[in-house]
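A single protein chain has been removed from this complex, and every other one stays in its place.
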Amino acid sequence: MFGLGGGTCSYQEITETDVILLWGSNAREAHPIFFHHLLRGLDNGAAMYAVDPRRTSSAEFADVWLGLDVGTDIALSNTVAREIIARRMHNQSFIDHATTGFDAYAESVEPFTLDEGERLTGVPAEAIAEMAHTYATADRAQILWTLGITEHHTAVENVLSLCNLALLTGHVGRRGSGLVPLRGQNNVQGGGDMGALPDRLPGFQPLTDPQVRARYESTWGCELNPVPGKHLTAMFDAMEAGELRALYVIGENPADSEANVAHARKLLEGLDLLVVQDISLTRTARMADVVLPAAAGWASSEGTVTSSERRVQRVRAAVPPQGDARDDVHIISELAAHMGTQWPATSAQELWDEMRSLSPLHGGMSWERLEASGGLQWPCPHDDHPGTEFLHSWLWEPDLDGRAPAPFSVVVHRPPAEALSEQFPLRLTTGRVLDSYNTGAQSAGYSSPIRSGDAIEISPADAADLGLAEGDTVRVSSPRGSVDMHVHVTDRLPTGLVFTTFHFPELVDANLLTNDAWDVRSGTAEFKAAAVRIDPLPAATAATGGTFGTAAAGSTSGVAAAGGAGG
Amino acid sequence: MADLHFSDAEPTASERRAVLAALSVTSERDGAVVFEHPRVVRAGMQRRRQLRHQLLPALHALQREAGWISPGGLNFVGRTLGVPPAEAYGVATFYEMFRTEAPAHELSVRHVCVDPICALAGAAPLAEHLRSQGHAVHEGPCLGQCERAPATFIQGRREPDRVPADGSGPDSLLVSLTATTPEAPSLLRHMIGRDRDHSDPVSIQVYRERGGGAALDAALRLGTDEVIAQVTAAGLSGRGGAAFPTGIKWRAVADGDGPKHVVANIDESEPGTFKDRLLCELDPLAIIESIAVAGLTVGAEHGWIYIRGEYPLATQRLRHAIAQARSAGWLGDDAAGSGQPFDIELRRGAGAYICGEETALFNSLEGFRGEPRNKPPFPTTHGLFGRPTVVNNPETLLNVNEILRIGPEAYRSVGTEGSPGTKLFCLSGHVGRPGLYEAPFGVSLGELLELAGGVQGTLAAVLLGGAAGSFVGPDAEALPLSLEDTRAAGTTLGSGPVMVFNDTADMSAVIERLAKFFRDESCGQCVPCRVGTVRQHELVTQIRRAGSPTEPQRELLGDIADAMGDASICGLGHTAASAVLSGMRLGLLEAQES
Partner (left out) sequence: MSSGNGSTTSQVTVSIDGHEVTVPLGQTILAACTAAGVDTPTICWAPNLTPVNVCRVCVVELEGSRTLVPACSRPAEDGMQISTDSERVRHSRRMVLEFLDSANDLSQATEITAWSQHYGADAGRYGSAVNDAAEVEISQVDDPVRIQDDLYIRAYDRCVLCYKCVEACGDDAQHTFAIAVAGRGFDARIRTEYDVELPESACVYCGNCVAVCPTGALQFRTEFDLRAVGEWRPDDQTVTRTVCSYCGVGCNLELHTQDDQIVKVTSPADHSVTSGHLCIKGRFGWQYVHAPAFEPPAADTSASEGPSPDNTGS
């Protein structure tokens, strides 16, 4: 945000903040050790508001849970903004000093009165007002989010709407205040930082900037294609259009993890060539023409990963790769060699040194410093730089450190792409649970005593309406497909909402249901909002049976890291 | 804060009712988690923190209703108050009065004291007799009725707790050697709230007509600094055993930042001690007045009474007195017209000697296990709920009333230079008239025994200070009972128990029981006390069986005593070997010839 793709705060700061808005994040289960820091903040007296359609285990720790309708985040944030402005609780001097576009923004949120907010989100006006006042008047406040914000067809606008709140109140760029997207995977931050994005070069530098490109071209000794590539979702569109005929998949299991996965599988099957490089034989790998077995990077490779607080840390090889598996770098280098290019630098440290010579954010992170310290947080431009705890302190500098002010964004509330209908009257949303991870490639490998399997969670009122009891077997159908699941009745869901995880695709193919409508700016599909119907099944006809958890435990049939948006 | 995870066990309807009746909330959806709206739920740390201190009352309610703390009942309490079930279970299993296994009967439980004085007086046959009558009997530690041993206490099942001996007229047991003039201090003679004709204490109207409320008036007139100056000038020290100067304690709390607390520690559980029970039963309004004096003097908003669970009559009378004091305006948002808020809440203990230790009391009151805290920090800065706290027992607090009544100079006219004022002594065992005696500090042990009707038979030993005190022999009759003289003699007054044994008592059995008492009452938190009290008891048992201690056994008892005394967290461990060692030195562990 504001030019850098990283959370603005350090974990330490959540222990010092006064108000926490946990928005679309079940960090208690999805980011348990970050949640330890957050708990320390609560112990220290911070107030927390949890905004989530579900009353999650994280929301249990909140002073107030606000159960908004799925996909109404912008309506809620705009209502919060309007209330703050109407009460004159916005930080006018900060707005004047450090931002642009306030007037247009204020005008855009004007229709979002508390009553309108309540109508759009389902959250009572008083609770919205309370959260707005508490956030605006806090000395220090943070907004944290995860995929509940980004797995929507309005992903980027959702994020921008939260950024607006921080600009409105000045809760960014100061210690303890900020905007914190919690990263879903151990190196989703590092991947982006290293240029694993269609339009970026390492160091989060724009591919389209000729000066940047020239530096890379001179170091790499080749010419770079200046046209941004395609992100994952666009690739599937290109497959559909017949423009993309060969795919090289590294550490991703789209045949399980894509929304509307039946469609994705069909497209993958239609490719001329599918190459998969992964740590296990995922469903995608089983469809591949060529499989390149890879080592588990974190345990069998040397290198770095970057966390949600922009901390670059070393991973080290502790055990040899299994069987024929090889380190990713080794495989790619070999491929390059086969293609006729012998790369000079192949050790992790050599690659790192080359990268930091090109990326100002990482310039000061020598291998030795990374080895010696508990990691360094970018930006860390030179060898004496201690790394950066929180971003955007320039917003508070007298001259903005010579930078352009931060813009407000006018964001429009658009409901989920798939409206509820008579045929599909329930809203399905998906998420993670504590002991499992993505499509299970890693987490299915150990025997968890608390593994629940993929049940369809449903509110007591809906269960009663449908005549369902705990443990019943049902068929869940969306316009795209059907899966059979057991029922789990819970008062943590409001009426009209059902929930499932996606950790056990070999047993319950939950992504057959999810919607592949996607955000044009991020390429993220709307995993969080599908319309479904639930039909009771006689137990005998159920396609799935037994305890999912037991069946999955110890099995190696799980699959690699799932797609998701990764924030 | 916790991941609250409960089993499927549900409370019975009556358990639910009983718990809610004991709590400040009206339903389990209005407690730690408030279901305000289908889309708005309030929970969080602050709510849970504010509710936690109601755990003990909730457990009491369950125990009385169901005869035990059932899983369903515990779940209900945990959900309502936001207490994790493992923690609530840990608390429930800490106390003598709570059971966590279903009882085989529907009866109220008769507790029979088996500590030394009651044992001498026939506790074992009494228990046997009660059992034969079909009663549910629980043999346990001191019930604070040593003047009328053997003691029993009925823990009610769906009925109020009660003590059968209550109402049998304690007057004859109250004797004061002091206050021959109204200008001299005397707690017992100036017990104006006590109705001499009826068993119930007087109403607040009568109390005031007789001059009650004067201490409160004086405190408001004099103001914080002057009250503390007078208490300091009077040389008042705490009467619970530690003898800490009260003026210093109050000054420190008065200087601290609010919110602040005053706690009346009425958890006297020292075997041989029953003075605070009688004070509360006979003059409850004076106790309330004295707590208000302390609260308004140090600027506390919250007053608390923590009283032994085994004191139902005192509890009932204090509750009544609090209600009267509220309606009379002594307590409330403008307490006694002071302009300050001050009110008092009463909490019952549930059977744990350790909870008389002030920091263990705080933990117990806050809804945690009654384990003592390490000091420093001291209660004056980090007390109840981590706030500055005055904690005193009723005898100490009533002495403040006396100081305000007659002034520090007159107060010092009795007692010794080092121990001004009077002391309440609890006489029990082989004396003519067991009971509560008030005498100036410095009275000799012999005088006190005479006052109590003299020793029955031939004196063998006196246990001063209770289980945490030490034995003195017949040669100690001349010992002046002051803080300084007892300290010089290597013994202690403690909270004032004087347990008298003649030569018919099996002293090694008495000592073994005292060792067992500490083994049972150690909270288990620190290693020296948790294991030391067990090893001490085992050794005493071995010695007793063998007839006399060997030299290695003497040495080992000394080694254990040194470690408990030096390295334990709290006073329980520090004193757990004192009676045993002193008894061994007096030869009381040697087999008696008879």
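Letters A and B mark the chains in the order given here, with residues in each chain numbered from 1 onward.
Here, a residue touches a chain if its C-beta (ideal position, glycine included) is under 8 Å from a C-beta of that chain, and two chains touch if they have at least 3 such contacts.
No experiment lies behind these values; they were computed from the predicted model shown.
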Selected from B:L4, B:I403 or B:L589 as touching the chain missing from the view: B:L4
Of A:A125, A:I332, A:L420 or A:L434, the one touching the omitted chain in the full complex: A:L434
From A:A86, A:A299 or A:A461, residue that would touch the chain that is not displayed: A:A299
Residue numbers in subunit B that touch the chain omitted from display: 1-5, 7, 71, 74, 84-90, 93-94, 100, 352, 369, 374, 376, 519-528, 530-535, 538-539, 541-542, 545-546, 552, 556, 559-560, 562-563, 565-569, 574
Interface with the undisplayed chain - residues on subunit A: 11-12, 30-34, 36, 39, 43, 61, 174-175, 182-189, 279-281, 291, 293, 296-300, 305-309, 311, 313-320, 322-325, 374-375, 434-437, 441-450, 556, 558, 567
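In this section, only the chains that are shown with their structure count from here on.
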Centroid distance [mean C-alpha coordinates] between subunit B and subunit A, Å: 58
Interface residues, subunit A side, partner subunit B - complex: 28, 39, 42-43, 47-48, 55, 57, 59-68, 122-124, 127, 494-495
In the complex with subunit A, residue positions of subunit B that touch it: 1, 3-4, 33, 36-47
